[in-house]
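Excluded from the complex is one protein chain; the other protein chains are retained at their positions.
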Amino acid sequence: MEDRAIIQLDHVSKSFTVRSGIFGGRKHMQVIGDLSLSIGKGEVLCLVGESGCGKTTTGKLIVGLIRPTSGRILFEGKDIWSMHNEEFKNYRKAVQIIHQDPYSSLNPVHRVYNILSAPLFRHGIVKNRSEAEEKVLELLDRVDLTPPRDFIYKYPHQLSGGQRQRVAIARSLTLNPKFIVADEAVSMLDVSIRLSIIELLRRLKEEMNVTFLFITHDLAMAKYFGWEGRIAVMYLGRIVEIGPTPRVIENPLHPYTKALLMAIPEADPQVTRNKKPMQLRSLDIPSLLNLPPGCSFNPRCPFWIEGTCDREVPDMYEPEKNHYVSCFLFKGK
Amino acid sequence: MVKEILNIENLFVEYSNIRGKVKAVRGVNLKLYKGENLALIGESGSGKTTLGTAIIRLLPSSGYIKEGRIVYKGNGNEYDISKFNEKDLRQFRWKEIAMVFQSALNSFNPVLKVWDQIYDTAKAHGINNRSFVRERAISLLRYVQLDPERVINSYPHELSGGMRQRVLIAMSLLLEPKILILDEPTTALDILTQRNIIELLRIIKADMGLSMIFISHDLSLAAELADRVAVMYAGAIVELGSVEDIFYRPKHPYTLGLIKAVPTVTAGFRELYSIPGSPPDLINLSPGCKFSPRCEYKISACEKDEPTLVEVGPDHFVACIRHKEINNGR
Amino acid sequence: MKTREILRRIFWEPLVIISRDKAGLIGFIFLLFILLLSFIGPYFIKLDTEVKLDRIYQFPSREHILGTDNQGRDIFSQIVNGGRDVIIVAFLAALISTLIAVSLGSLSAYAGGFTDTVIMFITEIILTIPQFPLLAVLAAFVRLTNTTMLAFIIGFLGWPALARAIRSQVLSIKERDYIEAARVLDLGRAHIIFSEILPNMLSYIVISLIMAMTGAVYSQVGLIILGLVPFYGHNWGLMIQLAWTRGAIFYKGSIFYILSPIIAIALFQWSAVTFTRSLEGIFNPRLRAGE
Partner (left out) sequence: MIRIKKLFSNYIFLRIIRAILTVFIVATLTFFIIRLMPGNPIEIYIGQLMSQYGMSFQDAKNQAAALFSIDLDAPLSKQYVIYMRNLLRGDFGVSFLSQGTPVALMISAYLPWTIFSVGISILISFTLGITLGMLAAYKRGSIFDHIMSTIAAILSAIPNYLIGILLLIIIGVQLGLIPVSAMRGTVSPGIKPGFTWIFIKDIFSHALLPIMTYVVSTVGGWTLSMKSSTLNTLGEDYVTVAKARGLPESRITFAYVGRNALLPLFTSLTMQMGFLMGGSALIESIFVYKGIGWALGASIAQRDYPVMQAVFLIITIAVIVANFIADLLYSKLDPRIKIGGE
């Protein structure tokens, strides 16, 4: 598994400095704390967590948009921030991102053709306009914007949300990527559109053998998209549980994962009305500027062990095969 | 016999913009019964929010009620809300029907403390006794599980999103309205906070027996809280029935499609199906069933006349000429 | 065919868009009129310098459209010939301010950190110093002898407010997802700046340039009226200054003499500001594509 990994995070931390004016004090906001993770070739990993838990930051770290404060990010075994130019170029081409908001992910001043052909020209994939046009039509066809000639010279504002998201997906495919980070790629779309985009991503994964990091706050969507892969649950900048999707859903280990699964409202009246939500000790999420010591879930956790959970950060334990959890309840199991 | 408290009759709402008239709500007939939870489900542009805001006559300035009546039955009388003048409306709003809006974050005036906004509300309805209002506010805030002394003296920006939503819900109960309209009450919140709000709304329903209308794009909210569900598409109700009817015996292809497009967590893995195409343009509507371009059950008759709601079971209505062919997807 | 297409896109489309906003169209027409009058007019109407003591302060007539001044010279010829220098100085000054503002503002936003802090601190300080007195004091030291010099001084002091605005614009565009996408696609810094960020700011920059021009007209004419710019020649500002210092203002019959340059300047300022309302549309593909 390790040596077939395409992306590895090795004790990665990221903090941002919050400053108030020239004379104001500086505060450190730790968004990611000591994150280690390995994603295998062709795998689907779903990163699940609530807003502000650091999942988007993790995505940005992996595609190299921001640098970690400490730790290393490895692409095919090499640290991306100590790569030489040529290697870094290859990494850039191989790792792409699909954003959440289809309204801000496409530059409003460019037509679809320009949006999709710019990377093709830049990386020498096409030489002239007719080649580019052909390739762009092919890409549009691949993301089901058919007939492609109806779309190639449109501006983003002339497209619907779902269509824009398809263009964004086509753009991420221009350089034949090996790895795609889909950051809440469907959460802003309508229910009926959402699933068709998910199906498109699933098809692309099969056809092009792309590895996916699927970032979402929606456990149900993660389960559907990543049934054959793994789920990682994130809370306040740390992964608290990671394992094969069916296991995490059917046998959640971490109290936070359990709380989420018991809380999630579902589109089935009988199921959802019979849920017995976990009684948390507190409703408030701690601020990233002022994280609690020990396990960051301890102030809310009903199973909290005084003197342990609020002192030390738990390690990753493996109570079942390939299913890891960071919680003292599983120490030694 | 359950008593109806609100009766929307043949309501048409339009917006005028540069391109033309947006037909946002088209011929809606809907009753709300005393003590029930009704969910309005639909995607963006389905007219659900327009319908909700039309009930308290708070449409944006470009919108207007073109036709129809909104009859409110309370205090032993009947009133047509669509005929109210500004003064009637002002006294009617919040006292009889309160509304919790989608964006709790922006629902409060940023420069006034929570207390001032609560007292403003009471004063607007003729309650001037400060200590009485304060006591009531404090008990309501406690009821929604907030620390009343701290919250009441806070500015809105000092509260988290979930807290603000709870303050707004507490404030909506201030004048003991008969109807509470909630527009996407949980959409912007985290899952654990969502659950908390849902539980709270359940308690409110049990304690106060008021009628609630939930407006949401999220089927799961309807599954959680609704007694009856109205599914809207392109400005019209396409299916209306009890929550069991809608979720387990849907008779409209759109309802069926929606249910089959939403993944669940608890039940094992199941394949989902997506609805092809996208919603119609509400300015240039074609005749016939508005869903027909996306419908797999479409026959040529679907494109001729728009189907009206017909009763297919006890209190279960559907607007589809092929409802007999549509079988439970589960 | 191809050239026709290009011509259509460069000239016809913008005109169609301008004509959509009524006020913007009026502004455009007046602005065009003033520019034509000031830059082409002088070839047809020569400046009347001949003193005609028998024709002092005449009211408008067929011979003198705007009447005559205190020495019997034709006012209309003075108006026609008095705009060019004012407009050129304003344009130069605005160009300089805008260039500085765009470079410093984008640099500040793009570099961030310490560079940003320093640039913004300097900007804030220059912004607090009242501009006109500073200009006046500087004008007293530096003996302004020609128009270019004046344009440079006005331009070098006029950038801070715009720089701050440009910075916040760049900051907001820089955070957009399409910029991230361009970085991940390795499209290169030049592409990001010139093809992704700049086109989105173009309308703002051009509008700012025009607003900076009106600002420069303000400072320039103000300095001339105070008598701080002793350069020779003839322009609208000088007309006002002469009318003022020679006491023409206090003579009832001089109304057309004093009013003409004031209206010329006011009209230029107003039509420029109003014209900017249409500009937004020209650069916005949403409006361009006719939605």
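A, B and C label the chains in the order they appear, each numbered from 1.
Here, a contact is a pair of C-beta atoms (placed from the backbone, for glycine too) under 8 Å apart; a residue touches a chain by one contact, two chains touch by 3 or more.
None of the values given here were measured: they were computed from a predicted structure.
Student: If the hidden chain were put back, which of C:Arg4, C:Arg62 or C:Lys252 would touch it?
Tutor: The single option touching the absent chain is C:Lys252.
Student: Check each of B:Asn37, B:Thr121, B:Asn196 or B:Ser292 against the chain that is not shown and name the one that touches it.
Tutor: B:Thr121
Student: Among B:Gly76, B:Pro110 or B:Pro314, which one touches the chain that has been omitted from the display?
Tutor: Touching the chain that is not displayed is residue B:Pro110.
Student: Per the definition of touch given earlier, which of B:Ile8, B:Val22, B:Ile56 or B:Ile197 contacts the omitted chain?
Tutor: B:Ile56
Student: Touching the missing chain, which residues of chain B?
Tutor: Touch with the absent chain occurs at residues 56, 58, 86, 89-95, 98-99, 101, 103, 106-113, 120-121, 124-125, 155, 157, 168, 171.
Student: Touching residues of chain C against the unshown chain: what are they?
Tutor: The missing chain touches chain C at positions 23, 124-125, 128-134, 136-143, 161, 214, 217-218, 221-222, 225-228, 240, 244, 249-252, 255, 258-259, 262, 265-266, 269-270, 272-274.
The rule is short, and it goes like this: only the chains that are shown with their structure count from here on.
Student: Looking at the contacts, which chains touch chain A and chain B alike?
Tutor: none
Student: Rounded to the nearest whole Å, what is the centre-to-centre distance of chain A and chain B, using the mean of the C-alpha atoms as each centre?
Tutor: Each chain's C-alpha centroid was found; their separation is 32 Å.
Student: Quick check: how many Å separate the C-alpha centres of chain B and chain C?
Tutor: Averaging C-alpha atoms per chain gives centres 53 Å apart.
Student: Any chance you could list the residues of chain B touching two or more other chains?
Tutor: Answer for chain B, listing residues that touch two or more other chains: there are none.
Student: State the interface residues of chain B toward chain A in the complex, per the touch definition above.
Tutor: Within the complex, chain B contacts chain A at residues 43-44, 145, 160, 162, 186, 190-196, 198-199, 217-224, 243-244, 247, 257-259, 261-267, 269, 272-276, 278-279.
Student: Show me the residue ranges of chain A that touch chain C in the complex, using the header's touch definition.
Tutor: 22, 60, 63-65, 89, 92-93, 95-97, 99-101, 104-110, 118-119, 122-123, 155, 157-158, 168, 171-172, 174-175
Student: Which bits of chain C are touching chain A when the two form their complex?
Tutor: Its residues touching chain A are 117, 121, 176-178, 180-188, 191, 195-196, 199-200, 285-286, 289, 291.
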